[in-house]
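Other chains of the complex are left out, but the ones given are in their true place.
Chain nomenclature is as follows: A and B, assigned in order of appearance, with residue numbering initiated at 1 for each chain independently.
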Amino acid sequence: MRQVYLDYSATTPVKEDVLKEMIPYFTENFGNPSSLYTIGAASKEAIEKARTQVAKLIHAQEKELFFTSSGTEADNWAVLGAADTLKAKGNHIITTKIEHHAMLHSCEYLEKHGYEVTYLDVKPDGRVDPEALKAAITDKTILISIMFVNNEIGTVEPIKELAAIAKERGILFHTDAVQALGNVPIDVKDLGVDLMSISAHKIYGPKGIGALYIRKGVKLSNFIHGGGQESKKRAGTENLPGIVGFGKAAELAGENLDSHVAKISGLRDYFIDQITSKIENVTVNGSREFRHPGNANLTFEFIEGEAMLLYLDLRGIAVSTGSACSSASLSPSHVLSAIGVPVENIHGSLRFTVGDFTTKEDLDYVVTELVEVVNKLRNISSISKTKGW
Amino acid sequence: MAMYNDKVMDHFMNPHNVGELENADGSGTYGSPVCGDMMKIDIKVEDDVIKDAKFKTFGCGSAIASSSVATDMIIGLTVDEALAVTNKQIINELGGLPAIKIHCSVLADHAIKSAIYDYAQKNGKSYKGLEGFDPDADEDDHHDSCEVE
C-alpha cells in the first residue's frame, strides 16, 4: 500500500544529508563543547558553525541566536523571561487566540502569577487586525507575542506591521516563527522583531532542538539556570548532534527556500482544487492569500475528523485533525473556533500539509481515497445537507 | 587548541628564559598563587642595559607565554625602554590573547617593573618609569581583579 505522509506541519523526517552530518558527533566527535581540550574545542566549533547556518536563515547575527531544546522552550523562555525581566515596568501581555499551546499555556501560567493577558481575536481569515492590537495596548503592556504562521490553518500574520506598532510604543515584540521557518522568507532586522522562536524538526532537522533569537541589546531573564553554556544565557550540556543537525537543515532550507515554496504550494493548490471539485460541502479554512505554502485546512461537513483520520490511516495516509476527539484534551481546536468555524464543523476539519517528499501521485491517491472515505462516512452520518443537523 | 594562537602555544610549550639568575642585579615577584598566577623575574643589568632575564611562573598557558615573550622583549633594552614595555605590547607580540586572559599579561609587565624597582633600590638609581610604582600596593589590585571575575 502506498504510504502518504501529509502532516509536515506536525513534524518532518530528518533528511539524509542532515543525519549524515550529525552521526560523527554521537561517537568520535563527542567531546563536551565546554571543555578546553582539542575534542571539546572541535565540538564548540561545530556548534558555532551551526549557529552561523541557522542565523543566516533568519538574517540574524550569530550572537543573537541561542539554542534551546525546542520551539516550545523558546516560546516559554521568551514570554516567561520577558515577564520576569520587565515586571517592574508592568504586568500586561498581549497575544492572540490562535497561538500555539506553548504560548497559551505559558500565558495561563503567568495569569496565575499576577500578570494580565489579552488574547486578541483574529479576523475570519485568521489574521490579526493591527487596529485591534493598537487598541489593546495599555501603560502596563510589557510584551506582545504574535505568531508568524499559524500551525493549524497556516495563516501568515502581518508581523512587520505589528512589530512596528510595538516598537512605536517601546514594547518588546516576540514572534513564534516555528511554522514560518523554511516556509516564508525571514529577515529579523527587516521584520523588526525583538524575540523569535524556531524549531529544527519542522525543517527536516531533528526533534528536540530549537532556538530563540534575542535581538542584540534586549535584556531577558534566563529560563534554564546552570552552567555557562550559550554565552551564559541557556544552561545544560549542549545537544551537540542536534545543534549540528539544525545547522545543516537550516542551510538546506535556505538554499531550497524558493524551490521548496514553489513546489509545495503548487501541490497544495492542486490538492485543494481536486478536493473541492470532487467533494461537496468542503470549505477551506483561513486566508488563501497569506498562507503557509504547504497547508490545506479543510472542513468536511457532516462527518467527524477522528473517524476520517483513522479511515485514512488504514489506507496509509497520515493527516491531522482539529477535532477534539483526536487530542488528549477533547476540546475542539481553539484556532478554528477563533476564526468562527462552527463547532460542528470543527469536528469535521482536517489539516493536510504537503512537504518536500510529497508527489503529485501521492496526492492523486489521497484524493481518490478521500472521496471514498468521505462518502462512506457521510453515509453513516446522522447529519446531512438535506436533513440538517 | 582553539583557545590560544600558535605563537602563544609555542611560547607556552617551549618557553624561553626559564630559570633563575645567580647574582641577579634585580629580582621581582608579582601576583599571587591564590589568583592562580605568580611570576618571578630576575634581571642582569650592565651599563643600564638589560643583558639577561630569566623567569619562573606559576600560572596558566597565557601567563607562561606572556612571561616567555616579555623576557625576550626586554633583553637588550635599556632600563628606560624596558620600563616602557606595556602589557598591550606583550599581547601584540603574542599575536593576541583571549579576552578573559588579558590580565595574565599584566602580570609580566608588573613583574618586570618589580625587578627593575629592586635593581634601582639596590643601586640607588631612579627612573622616570618607576614614578608612583609600588610593587606591594599593586598586588592588592591584582588580587581584587582575580577575585571578582
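Side notes on the structure shown:
FYI, contacts are C-beta pairs under 8 Å (C-beta built on N, C-alpha and C of every residue); 3 or more make two chains touch, one makes a residue touch a chain.
Since the structure is predicted, the reported quantities are computational estimates derived from the model, not experimental observations.
What you see is one copy per chain type; the file as a whole holds them as A x2, B x1.
Throughout what follows, only the chains that are shown with their structure count from here on.
Chain A and chain B have centres, each the mean of its CA atoms, that are 57 Å apart.
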